[in-house]
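Take a look at this one; I'll ask things after.
Missing here: one protein chain of the complex. Every other protein chain is in place.
Now for chain A:
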Amino acid sequence: MRLAYYPRCAEPLIGCRAGSPLARRSLSWRHSIETKNANVNAMIYTPREVSRTGGPELPLSGFTVAVKDNICTSAMPTTCSSAMLRQFVSPFDATVVRLLQESGAAIVGKTNCDEFGMGSMNTFSIHGPVVNPYQPADSTTPWFERERRSAGGSSGGSAAAVAAGMCDAALATDTGGSIRLPASYCGVVGLKPSYGLISRWGVVSYADSLDCVGVMAKTVDSVAKVFTALSLYDPHDPTAASSATRQAASEASLTISHSIPSQGSLHGVRVGIPQEYFPAELHPSIVQPVRKMLQHLRSRGATLVPVSLPSTPYALSAYYVLSSAEASSNMARYDGIQYGSYVEPPPGMDKTKTANVYAYTRSAGFGAEVQKRILLGTYALSADAFDNYFLQAQRVRKLIRADFDRVFKIPNVLQEGGTPSSEGVHVLVHPSAIRTAPPLPSRDLDPDAEDGAILDAYVQDVLTVPASLAGLPAVSIPAGVGDDGWPVGVSVVGQWGCDDVVLAVGKICEECN
């Protein structure tokens, strides 16, 4: 689906010195955008000129990065894939965008996503769905006519842009799995860092207590490189982890985070396999690649330990109550007065009630999924439901955190007096998704008709929301393909602040391929 709102890239690359890393790579990424994007629909805006800041000595010099469209950029629109923000250009850059530029990265465009980050398929977007660029190796059909499968959501555009070679890395956000799921479906690496490590200033809020900015790329090294450039304390983010907390976490994980990369071995590393992450809904064809990955880790010296996280079954309900409640609050500002096109209420409507003035705009401007979550969240916060829903979900969230703290060997520096057992594990490994990328709904089909598929999409989140609720770092790594030849991902989850450990284990997982 092509969109008329913004110019797509058509100009030759200007402002790049010949022989610079960016110029050398530009052919490939620019070519990928030009040839594939109309089909994949990953990038929804590309600037006419890709500007590059700083010299070649900077850590991300020559690195091309795409940015999810719910992250504010002052030089490009930030639509959040919503009609509400169709014309919106932010007056400021998100901290992560500024840091990218200061590190020498070139921002090549904005990526498609589910509206305000709400969705698991990247189908709820005014820019249209993202089509997974993957094609099984043995396929004989031309790429342009490949099977139309979902890239996952909500960061489907970021995952697909990386998978299709349109950029070296992409920024994305993950509230309940929005990075790890598309990474798994598209066969790329996706990191959701520990909550609070990367600044959210300039990231359009969906559910603030869960939203994390993360990185997607083809390799763990590329992800780590960008993550290192972004993982800095930002005084503009009140939930940013302080330098002291970062230091404490770094010290807590010191022995393990240093020994893995230096020796390339997992000797002494205890890998937990959480039994609750193999639910009935898990597709049988996922199990084999995961098993192969676990064997690989054992062959590298890891000790595999079966563990139980007993509160996991309640995580999904708690997640949807909390995220929807926060979403209903965060979406309140989109009233058609400041943003979005205003829809005049019908004649006779009592306009002295402000809610009536906004209602028609909000009904027209928000898509079906966002409206559904606003309604759910509004109910959960109403006086009669608050105790049974919101507070109950908060209690479950605490239980989920306690589950993780109980199984990890490394203490949680955010919790006082935590004494993890020596029997604990360093990381958890589990499948990232219950299946490979699902087919996109037929273009003619009303998405609302497919309630069953939507419920499946929620069930999928069982594997990803616990780490979100606990604020833990999790990275999805490609782990071969399922029976259908489509990518499978495994997730490595660590204690809060142990992002380096998670990436180091992830890097060894990567070698399995």
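Note that in this section contacts are C-beta pairs under 8 Å (C-beta built on N, C-alpha and C of every residue); 3 or more make two chains touch, one makes a residue touch a chain; residues count from 1.
Here is the rule we use: contacts and distances are computed from a predicted model.
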Candidate names "ER membrane protein complex subunit 2", "Trm112p-domain-containing protein", "Cysteine-rich DPF motif domain-containing protein 1" or "Glutamyl-tRNA(Gln) amidotransferase subunit B, mitochondrial"; UniProt protein name, chain not shown: "Glutamyl-tRNA(Gln) amidotransferase subunit B, mitochondrial"
Option touching the unshown chain, where A:335, A:369, A:405 or A:500 are the choices: A:335
Listed residues A:88, A:233 or A:360, member touching the removed chain: A:88
Candidates A:56, A:238 or A:264 - the one touching the absent chain: A:238
Candidates A:45, A:185 or A:201 - the one touching the absent chain: A:201
Chain not shown, touching residues in chain A: 71-72, 78, 80, 85, 88, 90-92, 94, 200-205, 207-209, 235-239, 325-326, 328-329, 332-333, 335, 337-339, 354-355, 358, 378, 381-383, 386, 390
